[in-house]
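First up is the structure itself, then whatever we jot down about it.
One chain of protein is taken out of this complex; the other chains stay put.
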Amino acid sequence: MPLDPSFFQPQDAAQLPRYAGLPTFMRLPMLDMAQIAEVDIALLGIPWDAGTTHRAGARHGPREVRNQSALMRKVHHVSRIAPYDLARVADLGDVALPPSGIEIGLAAIEAFYRRVSEAGVRPLSVGGDHLITLPVFRGIARGTALGMVHFDAHSDTNDSYFGGQKYTHGTPFRRAVEEGLLDPKRTVQIGIRGSVYDPADLDFALAAGIRVIPMEEVAARSTEDLLAEARAIVGDAPSYISFDVDCLDPCYAPGTGTPEIGGMTTLQAQHLLRGLQGLNLVGADVVEVSPPFDVGGVTALVGATMAFELLCLLADAHANRGRLPAAAVEGGAA
Amino acid sequence: MPLDPSFFQPQDAAQLPRYAGLPTFMRLPMLDMAQIAEVDIALLGIPWDAGTTHRAGARHGPREVRNQSALMRKVHHVSRIAPYDLARVADLGDVALPPSGIEIGLAAIEAFYRRVSEAGVRPLSVGGDHLITLPVFRGIARGTALGMVHFDAHSDTNDSYFGGQKYTHGTPFRRAVEEGLLDPKRTVQIGIRGSVYDPADLDFALAAGIRVIPMEEVAARSTEDLLAEARAIVGDAPSYISFDVDCLDPCYAPGTGTPEIGGMTTLQAQHLLRGLQGLNLVGADVVEVSPPFDVGGVTALVGATMAFELLCLLADAHANRGRLPAAAVEGGAA
Amino acid sequence: MPLDPSFFQPQDAAQLPRYAGLPTFMRLPMLDMAQIAEVDIALLGIPWDAGTTHRAGARHGPREVRNQSALMRKVHHVSRIAPYDLARVADLGDVALPPSGIEIGLAAIEAFYRRVSEAGVRPLSVGGDHLITLPVFRGIARGTALGMVHFDAHSDTNDSYFGGQKYTHGTPFRRAVEEGLLDPKRTVQIGIRGSVYDPADLDFALAAGIRVIPMEEVAARSTEDLLAEARAIVGDAPSYISFDVDCLDPCYAPGTGTPEIGGMTTLQAQHLLRGLQGLNLVGADVVEVSPPFDVGGVTALVGATMAFELLCLLADAHANRGRLPAAAVEGGAA
Amino acid sequence: MPLDPSFFQPQDAAQLPRYAGLPTFMRLPMLDMAQIAEVDIALLGIPWDAGTTHRAGARHGPREVRNQSALMRKVHHVSRIAPYDLARVADLGDVALPPSGIEIGLAAIEAFYRRVSEAGVRPLSVGGDHLITLPVFRGIARGTALGMVHFDAHSDTNDSYFGGQKYTHGTPFRRAVEEGLLDPKRTVQIGIRGSVYDPADLDFALAAGIRVIPMEEVAARSTEDLLAEARAIVGDAPSYISFDVDCLDPCYAPGTGTPEIGGMTTLQAQHLLRGLQGLNLVGADVVEVSPPFDVGGVTALVGATMAFELLCLLADAHANRGRLPAAAVEGGAA
Amino acid sequence: MPLDPSFFQPQDAAQLPRYAGLPTFMRLPMLDMAQIAEVDIALLGIPWDAGTTHRAGARHGPREVRNQSALMRKVHHVSRIAPYDLARVADLGDVALPPSGIEIGLAAIEAFYRRVSEAGVRPLSVGGDHLITLPVFRGIARGTALGMVHFDAHSDTNDSYFGGQKYTHGTPFRRAVEEGLLDPKRTVQIGIRGSVYDPADLDFALAAGIRVIPMEEVAARSTEDLLAEARAIVGDAPSYISFDVDCLDPCYAPGTGTPEIGGMTTLQAQHLLRGLQGLNLVGADVVEVSPPFDVGGVTALVGATMAFELLCLLADAHANRGRLPAAAVEGGAA
Partner (left out) sequence: MPLDPSFFQPQDAAQLPRYAGLPTFMRLPMLDMAQIAEVDIALLGIPWDAGTTHRAGARHGPREVRNQSALMRKVHHVSRIAPYDLARVADLGDVALPPSGIEIGLAAIEAFYRRVSEAGVRPLSVGGDHLITLPVFRGIARGTALGMVHFDAHSDTNDSYFGGQKYTHGTPFRRAVEEGLLDPKRTVQIGIRGSVYDPADLDFALAAGIRVIPMEEVAARSTEDLLAEARAIVGDAPSYISFDVDCLDPCYAPGTGTPEIGGMTTLQAQHLLRGLQGLNLVGADVVEVSPPFDVGGVTALVGATMAFELLCLLADAHANRGRLPAAAVEGGAA
């Protein structure tokens, strides 16, 4: 017997103050994976930072984002989207995986997301470092290369690190393109900046057809203009939004692995996210919140709020496009 | 015998470094309430957070704002207002009130401000959470509903919390309108944002005639435009400015009870405050600085600087409009 | 159908790392109050600091203690007590109550604990400030004055604060004695120290027959000697252990409302707690963990570990004395 | 007309909570130096760290010690000394002096303390780095070499630093001996430890006759034994206690300029201080609290509590030996 | 035998992760001053804060900026300048000087920079407080008054502090003008703001012909417009860029001695710096990073990144204008 729709509501702050109770995402009910079919959108944590090349700590991201998400309320104040009226949403917990062992972790995440995908559920994931997006894609791509709007200071399309490590948080999108999971021609990266190892660092991305919008261009153009371009690039095919908090200036998100000054404001990022309403979204994530480097929880609060922005987009997609087809699928990509 | 005008000057940093001596507001002399008639403008602390619904700590606000106010100098660098040349200003200390007991606290603050008002003194208050503004209004309104320019992320016009609590930091302006202390038609709220409990959250404010300017509108319009509207709304009748530091983005003011990302910059807020010069101001406050959640004292420094901005406005009002009439008054509002 | 005993086991860290998953107390399963009869010992949070006279923040205590309790394992390394083999233990969540309103809060806690008591369950509570112990006593005393071993820097037997406030975290045990909930002759307070308001501050406690062991005596006597005295005082009648983290030196527990230097070491406190094995315990608590004043989570870790020490004592009491009688009871005390 | 004895009482926490009001030392009234004759004991701040060789910040010491001293109450819980019943005590503010300029600072402090001394007042000073004790001695020694009980990790009897700098926080007591201000044969240093620049580092101190008790000896002997020796050394002639917070282990006092692990506990230090009751004390100080390096204010709280311990000793000396003779004096030492 | 050009490359992060190895500036090789002739551009630390009037700590600046500079890579992502391909750059260590003693420090810095200048090397210095720029000028000016683009919240052209102290971090540019080291007519100060001691505070600067661009003007005009004016002012004669991190809003640079809210964004500052490419630069500095007041290292990261921006400008100047003439010079200025 399915759960009552009233079940899928956040704990009411008028009954239990925000600092009380267990910190699930958005104070939503907790379900376990056996109940995945009950939901339309799953909030999920991927506590893993084995791909991090400098400052670890993103493994603690899901817990602190959950904590700060207690500040989220029920209705978006600009778009008026009320996600819990549009879709059944719950916290499905964290993927279980050890802190080290790249191959083990990649396989565990992929397997987990394959179950999510097979249930027809849109996942909204909280990392974890940015390497997590690769196995999420492997799990949900269903043989079709996804489009992506990618907020980040870094293109994350390097080839390898440390003498051949192919899987780090600086390489996921090179791998995703190579594996046919990500359609570079339907991919736009926003906010890219910071000194580079080599003038050729972006050559792969550019050659593949990824549209790289550096931070300087973000600052110089209007939000409307940027959005028009981004929407045109990703089009109406299945797409994904990946939000690395280091797209923001470190004053907003100091708790991250590879901060770069001169970044976006939270308000700019929120405007951009809101402008993506209507895309054919099959999932989204917020990554690179690293609590040990955070100060006063501000980065986790940013992560939680951006997750709420994304949740509204996913709920809108669910309401307008329906649940994803719940069919067993074969491989990650052709 | 009145105190010599030279008395009302900040401690000279060339004599005593900023880190030395007692941290009064702006390094001004300390008077006690028996001497209230000696001043034109009173700097006051209200160390109280009994109205806070989530993260307490604003009770420690006055102390840390005093500490950081040691960095303030004597003349405003843009408006050229020299407040200590225009008015007699002193630190009158903190309102004495226990940390809990809503009714006791409301009554104590009201009684205290009645004395301030009866002396014809303009108060500049440092909270404490935003509930303090309600009893301040009760003390100073003198039977006339005030106009207000209200900087905040939240409208603070909810009806009640936790099953009927009418007095919290989320409700003061609903109460103030109901009690005839605040004229909603002469009230403008600037910077409102953040997810809401219910789509109807702002219905009371809007129905009452309060002009709510959401953050998105602040970002989209020019300062001059916003100021023209705000000044037109409040007009020339007695008015008040209430500055909740959560109107600012948390990167400027992490130390607050209910942070909302995507807020104003300090420079935007300063431009707006400066543009309010000339209003018929009878008082002002800075609220919701919560030191236990601050990092590196930055929020307290913001609070101190905004208090200096407000002090310049009040000194200008005193210089141009004279001292408030020092007459015993009967009730808070008709 | 009762839950399977295997249900009442902490999440295995070999399956899910300690930083992953929801932070229930000790990584135990979460039940709601409707299932209270399923457990022998209930871990409970009371997120409330309305009784605090100086630095608030203990309302955030349960959440951070839960977070740090992820470091606890399954078996006590000295006593060899394996609590989850001896008793069914679960996290029953937090008492729902608003942050302010002393009377409301006292009533809500009492009502909640009355249900716990009526189910025959031993509660292990995490505060919250020390005022919480009073309504807990009201809920569980069942008409008999309890004995108590009380770890604290302060006797908490003052009469009132702020001109008549009878209910603060400095008064619970005066009230408990007055109400017949606490038997002063079976009460021992350990670690008392710090300057006093008045030489008569302890007169009530001493006159009532409470044995006050100041910190200086703790330092001078052997643990065995202290334990022998403490055990003799409380005897074999129903008793309670209340552990205020400010009994410890602030180097171990900086995150608390009223720190006093010159306190116990954690190891001393652990030795004392372990030596209380065998008492006729009907409940216990850990209070005054105030996360906003903590540094690096050390106080919350201390709170979590002391909660584990207490859990072992309660599990042992359950194993040796059986479940408390689950009978409806009338009033708090005769 | 002298001030009423009732004037010299701390602000009552039952009237005004500890976080409210101006943070004078111990919440005592503030007087200015023109009123020095009104008091028996003066609490004074010396916000100066020009003598610091590594981590500066002790200039901020007086302010934070004042803040934390709000936690002190009125009566010592062990000695039962009630200082405000025995002596008129007030906060006389901070010595005014610029942050740099060694000679200027030394002269300003000496001149200030000469006035204190000439008024017959016992000073209790809060630094500042340890260099401050030298000019304090110059101001109060009155031609007689003082005895001293000196708590510290370091002997502070080096000759010079940085190629000839004679006045640093590592040299004050060499200078004081050379200038005849300190009687090395009546001087005992307690808690000395830490690696040394040269095996001969202590040669001057030992040759001069200073009794150096290393930390290892403090740990090995009983408090009573140590006190008997210390009291015998300083005898009954005019003496001083200088308490450098780095005598404590950094876990108690991380906020200091030159921390050394393996130090005293606060309780050990308190026992030692209490055991010095009855000495012929003419002054005392607490130095090297460096707030920028503190965590959670713990070091400032230690500084405030040790200042209260010292205040009790000075009040007892005043009660038993009377006020110091208030006579103009010529030089610092013969 | 000169060092091989391949020597002057940063440690490769693909070989040794950024957190490993010694933290030299930009992970460059370390040389000592005897090897100064080997380099074209020297990265230097001046760990000195004796000129600081409020919060010290900039003495620790070079170490933390070095730490955070490990995040810098090799090529500028906007200008495409690859500094290590254009010039031989190395870390030449810190100037050795004691923490106090203004005259000693000024002389030591001047002597050190005279050696740098005589070798024909462009220095890029990391302070230390802003007083350091005066002796740097004395060392490198070579008899010609320099032009300067000066980023700061403060004009630093006060006359004296504390009753006659001529050398503080608030006075270096008055001294530099007086000594003929700085050409006020070729000097532009950008970002000036904050309350002033006296309406006449800027009179010296303005009378001397310095162009003071207050923050309000920075906010109101376009970057291109500002740059056109700045470039016109400094012209093509030898010039210097001095970057005080307090030009930035404290949200970007909380770790500084005299923060002023309402400042520049890092992105604005970066755009301005990049627009200065092509100036006839003889040196540059980043000052006022004060790690003890920093939170999460964000200010040191800003300092490191701005140093990289400046390095690109200096490398470009070297590539286009050649090495400075390596000739012995007599005095600082005519």
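When the chains are written out, they are named A, B, C, D and E in that same order, and each has its own residue count from 1.
Here is the rule we go by: a contact is a pair of C-beta atoms (placed from the backbone, for glycine too) under 8 Å apart; a residue touches a chain by one contact, two chains touch by 3 or more.
From a predicted model like this one, the values you see are computed outputs, not experimental measurements.
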| item | value |
| --- | --- |
| Among the chains presented, those that the missing one touches | A, C, D, E |
| Given C:V282, C:L301 or C:L314, the one touching the chain that is not displayed | C:L301 |
| Contact with the hidden chain (one of A:I102, A:V212 or A:A237) | A:I102 |
| Residue, one of A:A13, A:L31, A:A50 or A:I213, that touches the chain absent here | A:A50 |
| Footprint left on chain E by the chain that the document does not show | 15-17, 19-24, 30, 45, 47, 59-60, 62-63, 66-67, 93-94, 96, 98-99 |
| Where the unshown chain meets chain D, residue by residue | 53-55, 161-163, 192-199, 201, 214-216, 219, 249-251, 254-255, 258-263, 293-296 |
| Absent-chain interface as seen on chain C, which is shown | 13-15, 17-19, 71-78, 80, 82, 249, 251-252, 265-267, 270-271, 295-296, 298, 301-302, 305, 308 |
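FYI, only the chains that are shown with their structure count from here on.
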| item | value |
| --- | --- |
| Joint neighbours of chain E and chain D, given as chain labels | B |
| Length of the shortest touching-chain route, chain C through to chain E | 2 |
| Identity of the chain that, by mean CA position, is farthest from chain C | E |
| Distance between the centres, which are taken as Cα means, of chain D and chain A, whole angstrom | 57 |
| Sequence positions of chain E contacting 2 or more other chains | 53-55, 161-163, 249, 251, 293, 295-296 |
| Pairwise touch network: line, ring, star, complete, or other | other |
